[in-house]
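Notes for the one structure printed next.
Every protein chain but one is kept in place in this view of the complex.
Chain IDs A, B and C follow the sequence of writing; residue 1 opens each chain.
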Amino acid sequence: MRDTLTPAEARDMLAAVARHIVASVDMLTEIDQAIGDGDHGIGMRRGFAAVEEAMAGSDLQSVAKVFKDAGTAIMAKTGGAAGAVFGTLFRAGSAAFDGRDGMDAAGFAGFLAQGLDAVEKRGGAKPGQKTMIDALAPAAVAAADAAGGSLGEAVRSAAAAARQGVEATKGMIATTGKARTLGERSLGHVDPGAVSFTLILESMRDYIAA
Amino acid sequence: MRDTLTPAEARDMLAAVARHIVASVDMLTEIDQAIGDGDHGIGMRRGFAAVEEAMAGSDLQSVAKVFKDAGTAIMAKTGGAAGAVFGTLFRAGSAAFDGRDGMDAAGFAGFLAQGLDAVEKRGGAKPGQKTMIDALAPAAVAAADAAGGSLGEAVRSAAAAARQGVEATKGMIATTGKARTLGERSLGHVDPGAVSFTLILESMRDYIAA
Amino acid sequence: MARPKKLLNNPVDVVSELIDGLVAASGGDLQRLGDRNAVVRDRIADDKVALLIGGGSGHEPMFPGFVGSNLADGAPCGEVFAAPTPDLILDTLHAVHRGRGVLMVYGNYAGDNMNFDIAAELAEEAGIVTRTVRVWDDVAAAPLDRITDRRGIAGDFFVIKVAGGAAAELTDLDEVCRVAVKARDNTRSMGVALAAGSIPETGERTFELPEDELEIGMGAHGEPGIARRKMTDADAIAGEMVDRILVDLPFQSGDEVALLINNLGATTQMELLVVTRRVHQLLKERGIAVHRTDVGSFLTCQEMAGLSITLMRLDDELKRYLDMPARSFAYSRS
Partner (left out) sequence: MARPKKLLNNPVDVVSELIDGLVAASGGDLQRLGDRNAVVRDRIADDKVALLIGGGSGHEPMFPGFVGSNLADGAPCGEVFAAPTPDLILDTLHAVHRGRGVLMVYGNYAGDNMNFDIAAELAEEAGIVTRTVRVWDDVAAAPLDRITDRRGIAGDFFVIKVAGGAAAELTDLDEVCRVAVKARDNTRSMGVALAAGSIPETGERTFELPEDELEIGMGAHGEPGIARRKMTDADAIAGEMVDRILVDLPFQSGDEVALLINNLGATTQMELLVVTRRVHQLLKERGIAVHRTDVGSFLTCQEMAGLSITLMRLDDELKRYLDMPARSFAYSRS
């Protein structure tokens, strides 16, 4: 268990995240078929395959740079709502690592907080509208609560909060994105973007724990 | 059993023929689905529904007129290959009754012979090409052979020959009409127009026998 | 396979209703022939050689969608997949005739041939001179030595476009006919079907194709083609089709052609464009120059999935008439 990640470790972690997302394409697509247009999996695969490539070429200057490179790759390759949302999360969130040598719990909490802020500004959605924000917002809260402790603990606790957030989206009626017009019919289904976000955190958690 | 039909009887007979064809729409359509474009039944229904109407309004001047009126109705309403072929059969064939008071065996044989001649000229098809000609031609031969006898016998014998002709079309490869490009795949299927022609004769036979 | 779902009223009235829709959409350019299933242009120039086209319905926009300026003057519309009756053809013929005779262009099918021939004979009795050009562009329908046994498919469009241009400019029926024959003789097509269309009145598909197969050379009513293949990629199919088309005329290096990629009904534009791309590549490899490309629904077969490829070899005269501006429901070009 590492408590502060070097830029190289952050890069390896994001490469592992990328592989995990790419491997989840079918599950994510299926979820989007239920309440969206059925392309979330293939979109995330495009974006995170690019992240894996970008990580191989990332120059390890800093954790901020590594996260920003990941965000740039997502933004450039994913397309759709997910590309803008996850690209914004990584690019805006990366600023939380500016001036920090490595990635620690406080940095991680800052990443989620600043990422959340930017995503809300970008898309205008708020918690409760059945988007990835419903996993991101509770994760940000949990990480802030754990910001004084270990990185492993902060990420674990954020991932658990995100997973709960995913469950909570089942009870929400979508009011943004392509699920918007489903109305009540969106009840009972989880939000695909929220699932993707949670997979990202869970995969970070597993990397750190390993 | 009538041996010479009056114009009124000829009209009633063709009305009965028309009802029989209209009632056979599904069977004829199914046969055309196998080797044609699947519309033979509905085409014949259009034409023979018009025959029934025309018969109700036919002026009973002569058998020739009654048959010609039927042919005109078929020509005007059926469309497709069948409209031209059966319209031509009735219109050209009706000339065989010119100058005759009623419809007897010789007139009937002339109807088929002159009708056959006109249909061959119109469409350029010859026996063996898997068309209604393969029922019409043997029926015309049988009727000619029976032309000296009773009308009932002539029609019965022509209908039987037509039915055999239908069976024989199973062994033929279509070289005209929409079944043309089926090639060997048309083997084993009967020709829809040949079936229609046979239904016409069988229905005449039943009317005369009743 | 499930029956296709269709948004229709009583299917018996479908031809009449679609003509009403076409006339409404034309904004006055088209008129219906009384209450008959035929359309004629609102204004036809005096002394013009008339161009009459037509055939069975169910192939929209063919034929009525190509009645318009520098295109056809009128079209009798038969019931679905059934040639129009001689009466209807004759009445439409009378409506478009302007004293210089009528050229009739239609697809080469037994039903159309017989019904148009009967109408032509009746017209002749009424003193109207007609000429006939039957389109037989489908190379899959018969070998070259029996070319007159071939069906007319999307190549109809090129012949109509050229004949329409010629009929707008030339004043002699035989001259217009000569140009149309030249267009016909230089046109070759082939189709491929992935799934069947259906006839509204029966609701039944006109053929069955296994889930993993396609048929090359399928006709516009579902008449069988020349080969079934396991589903494979678009480039392979396009290659096989182009090969069979090129060898037939034959088209040769140095030729200039017009290309038509026709949607048989339910195929996505995406697929049409992928095939367009491949055909362009193949023609370039063979040294054949593409003068112009049309992509879209020209001769459909209800909701049949599939497409056809048509090539017309051009000379200066064909090019001139093909390139003339035109305006109709289904084809407008400036």
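The definition used in the following text is that a contact is a pair of C-beta atoms (placed from the backbone, for glycine too) under 8 Å apart; a residue touches a chain by one contact, two chains touch by 3 or more.
Quick caveat: nothing in here was measured; it's all calculated off a predicted structure.
J.: Which shown chains does the chain we cannot see touch?
T.: In the entire complex, chains touched by the missing one are A, C.
J.: Of A:22, A:84 or A:187, which one is in contact with the hidden chain?
T.: A:84
J.: Can you list, in ascending order, the chain C residues touching the missing chain?
T.: 1-2, 4-10, 14, 17-22, 24-25, 27, 57-58, 60-61, 65, 192, 194-195, 200, 211, 214, 231, 233-235, 237, 261, 265-277, 280, 290, 292-297, 300, 302-303, 305-307, 325, 327, 329, 332-334
J.: Touching residues of chain A against the unshown chain: what are they?
T.: 29, 33, 36-39, 41-43, 46, 75-85, 87-88, 122-123, 125, 175-183, 185
What we mean here is this: only the chains that are shown with their structure count from here on.
J.: So how do the chains connect up here, line, ring, star, complete, or something else (other)?
T.: other
J.: Compared with chain C, which chain's mean CA position is the farthest off?
T.: Farthest from chain C by mean C-alpha position: A.
J.: Would you mind pulling out the distance in Å between where the CA atoms of chain B average out and where those of chain C do?
T.: Roughly 32 Å separates the two chain centres.
J.: Between chain A and chain B, what distance separates the C-alpha centroids? Give it in angstrom.
T.: Here the centre of chain B sits 76 Å away from the centre of chain A.
J.: Could you grab the centroid distance between chain A and chain C? Build each centroid from C-alpha atoms only and quote it in angstrom.
T.: Going by mean C-alpha positions, chain A sits 54 Å from chain C.
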